[in-house]
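Subset of chains shown; positions unchanged.
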Amino acid sequence: MNRVPDSELVLVPGGSLITATAEEGRALAITMARHSIHNFQPDLDVLIGGRPTYSTSPDSLIAVSQVIALEFATIAAANDYWRS
Amino acid sequence: MNRVPDSELVLVPGGSLITATAEEGRALAITMARHSIHNFQPDLDVLIGGRPTYSTSPDSLIAVSQVIALEFATIAAANDYWRS
């Protein structure tokens, strides 16, 4: 198996939900969602093989965007919405 | 690849979840959801090619509206629901 590097399996990259900006918080949401998937499917070839399927399917992209929204909700709350 | 412009890849346009009005907050929810998708599929031709499919499918439109509801929940909380 062509395994993803260990860094791609870290569940909370950086070890914290706290970020300096909303933009960084959103990027963390995307990374956390991707790393979840890596933990269920660590074979890079399978991951890359599936990319053409989901990335050209509107319904898959909508589903991905839903996961990002959910992860971001948690991260935004953790950061008190970067209000101050 | 006919890549979307960089501005379409900004995850939190304006850099903040705080908006003056609920209407602007809702518009931000839509933009954030769209930009999530751009980050997973930055090829404008693929995005435009998928539009006739999802925009005429009731189930896809319902799924899109669900993502907007989720993004908006976070933005509304960030703005204390524009109560004051």
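Quick notes on this one:
Labels for the chains are A and B, by order of writing; each one numbers its residues from 1.
By definition in this document, contacts are C-beta pairs under 8 Å (C-beta built on N, C-alpha and C of every residue); 3 or more make two chains touch, one makes a residue touch a chain.
Since this is a predicted model, take the numbers as computed values, not measurements.
What's in place is 2 chains of the same protein, and the file's complete complex has 6 copies in all.
Definition applied: only the chains that are shown with their structure count from here on.
Its C-alpha atoms superposed on subunit B, subunit A is turned by 60 degrees; the angle is given in steps of 5. We define each chain's centre as the mean of its Cα atoms; on that basis subunit A and subunit B are separated by 17 Å. Remark: subunit A residues 21-23, 25-27, 30, 55-59, 61-66, 68-70, 72-73, 76-77, 81-83 touch subunit B in the complex. Against subunit A, the residues of subunit B that register as touching in their complex are 10-12, 15-18, 32-33, 36-37, 39-41, 46, 50-51, 53-54, 59-60, 63-64, 66-67, 70-71, 73-74, 77-78.
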